[in-house]
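One protein chain omitted, others in place.
So that you can tell them apart, the chains are marked A and B in the order they are listed, and the count of residues begins at 1 in each.
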Amino acid sequence: MPDPHVVSNAVVALLFGGGVAAGVFVRRNRLWREAAGELWRRRPLALLVVALYVLLALADSVAWVGGVEEGADVVATHEPRSLVDRAFSRIAEPQASYSAPFAEAEFYAPYRPLAHPGRHPLGTDILGRDVLHLTVKGARVALLIGGLTSLIAIPLALLLGVSAGYFGGRIDDAVFFVMSTLASMPGLLLLIALIMVMGRSTLSVCIALGVTSWVGFSRIARGETLKLRELDYVQAARALGVSEPRLLVRHLLPNLMHLVIITFVLMFSGLVLSEAILSWLGIGVAGSWGQMIDQARDELSREPVIWWNIAAAGTALFGLLLAVNFVGDALRDTLDPRTLRERR
Amino acid sequence: MSPVLEVQGLVTSFPGDGDRVPVVDGIDLRIGSGEVLALVGESGCGKSVAALSCLRLVPRPGRIEAGRIAVDGRDILPLSVPEMRRVRGHEVSMIFQEPMTSLNPVTRVGDQVVEAIRLHERVSRAAARARTLELFRRVGIPDPEERLDAFPHQLSGGLKQRVVIAMALAAVPKLLIADEPTTALDVTIQAQILQLLRDLQREYRMAVWLITHDLGIVNELADRVAVMYAGRIVEEGSRLDVLAGAAHPYTRGLLRSMPARATPGERLAEIPGVVPPPDEWPAGCRFATRCERAFEPCSSEVPGPTDLSGSHRAWCHAVARERGA
Partner (left out) sequence: MSATGGDALLRVEGLRTWFPIRRGLFQRTVGWVRAVDGVDLEVQPTRTLALVGESGCGKTTVGRSILRLVKAQEGRVWFDGVDLLRLPPRELRPYRRRLQVVFQDPGASLDPRMRIREAVAEGMRSFGIGGDEAERTRRVAGLLERVQLDPDQMGRYPHEFSGGQRQRICVARALATQPDLVICDEAVSALDVSIQAQIINLLRDLQRELGLAFLFITHDLRVVRYLADEVAVMYLGQIVERGATRRIFEDPQHPYTRGLLAAVPSVDPQRRSPPPQVLGDVPSPARPPPGCRFHNRCPEVFERCRREAPALYPSATGASRCFLSEGR
């Protein structure tokens, strides 16, 4: 099992390749290209913001060992550090403590006040870690949660929903049974239970989130499949002798893709928020904004009030989700097949 | 006696790619009291928008850009919204193509007609209900007492359309605008509804503005006919003038391309090409690109009206040339 950072680098490379391939596809296919242009016209700012977060997340995912500056401790030399880490090259002092934004010196130190060699634009936390650094790293965690979980939940939901809608009968009953059972359980409790069982690694949290959030989209996929199945062009394809697997792949899936994309984007924000709640309960993913917020809870009641870490994490979270929601709404309008029909 | 409806130079536009597009591009209409005018045209010619304009019900982002619309001699464009609301239903009423969507699905049909009555007259609910019952009988709804309390989904298409007609008549309008009233109905039901409209029109001495694409319906109901193409009126006249003596090439083409008039086994005479969409309207006469009689001025000059006989007019250069105008 290779080191986590090696896996991470590989995934980034894959994503990059995938992104390029998607770009080429959109460029060549007129329908998608027009939709992309339309999307850019409507929400350029939101798209840029999302792109920024994605870039930061990718930067934090590319990590390697070595290249440590003078005077750092032995542990640091053998830790893989990402691009983001390297940008914030200052490594925390062993006895460092809080520092307010742009402060010259620490305060609240158990020992004599230490002067900081550099300023921290957003202050530091109790361990002297730069808050901006932590916030930027949180982007990676957020996107990981949203992305990995969706990668688990959406294909599962699609498979089950489309099967239920297309084949009907017993398959529909079975899927419906599972869906209804899951939907009747309190989501949060189920989530906690799953995490307790599977452990608290990032992967298990993502799996748990995936298992508890596929039902919504599955219902939508099923409904849409039921509708599409009766449309004339599907009937015409059957009359043309098209085999069923090909019908599903060639006719149903492409006409569900717009829903998949929209759901992915909108589910994303729900997932990130869910993780924030999990962190608040102490079982979230390490390094997420939710965790930052949770750790900052007590500090609001100190004197003087330590507000900058919770503000930074909260703003970053809010910013991402706001942008994602704007993009999601614009996507929904752009990819609606009805507007497709009228755009001549 | 002033006409019930007089439209002069009506222009209604919608936003397009760039400039606004005049979907109704300068039309004149006159409907006399008790007269039935049929406005004929194919989809996209602007006939429905013209009708909605006369009730000031053009959906946004459409807008009336120019023209004068007078109901019973009174110009309605400058009216305030409350004043316009009094005109709607009481002086001019409209019925639409789809009876299914014209009725509120969660309200009983009797109540909907009662509401229509009480909007325009100060009467008690009981009196309005009695009027409704009477109206239901008049429009030929069987078992009217029971049907008063029915919901729309419990009624067939034909019955729903009768309810809609009852609603439109509730305030005894001077003009009824019927936009494709029977297109969604079966042919035997259509015959019944057409008969009903004919009887009611005679009895109430109501003017009717009938909008349709079916020349058969025009023949059944209309006194006068106006033919519309790409936002403009291209021919108008009495029913006999237009159906038996059509002058404009489009009208003639329409009549010839109908299977009802053709000999089985022979090719139908078709009008080549398609109706151009509003953003692709050519300069000059808009029918020129499909017209077998097009010649030089057609692609650059908009034809003016040529008087043919009595009230029969056509907007066509070829016809004008023929008449030596």
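Everything that follows uses one rule, which is that contacts are C-beta pairs under 8 Å (C-beta built on N, C-alpha and C of every residue); 3 or more make two chains touch, one makes a residue touch a chain.
Remember, it's a predicted structure, so these values are computed and weren't measured experimentally.
The hidden chain, counted over the whole complex, makes contact with A, B.
In the complete assembly, the contact with the undisplayed chain comes from B:192, out of B:8, B:33, B:192 or B:289. The chain not shown here is touched by just one of B:180, B:220 or B:235, and that residue is B:220. Here one chain is not drawn; of A:21, A:203, A:231 or A:322, the residue touching it is A:231.
Summarising the interface, subunit A meets the missing chain with residues 30-31, 231-233, 235-243, 246, 250-251, 254-255, 337, 340-344. Residues touching the missing chain, restricted to subunit B, are 42-43, 142, 156-159, 186-192, 194-195, 213-217, 219-220, 239-240, 243-244, 253-255, 257-262, 264, 267-272, 274-275 (touch as defined at the top).
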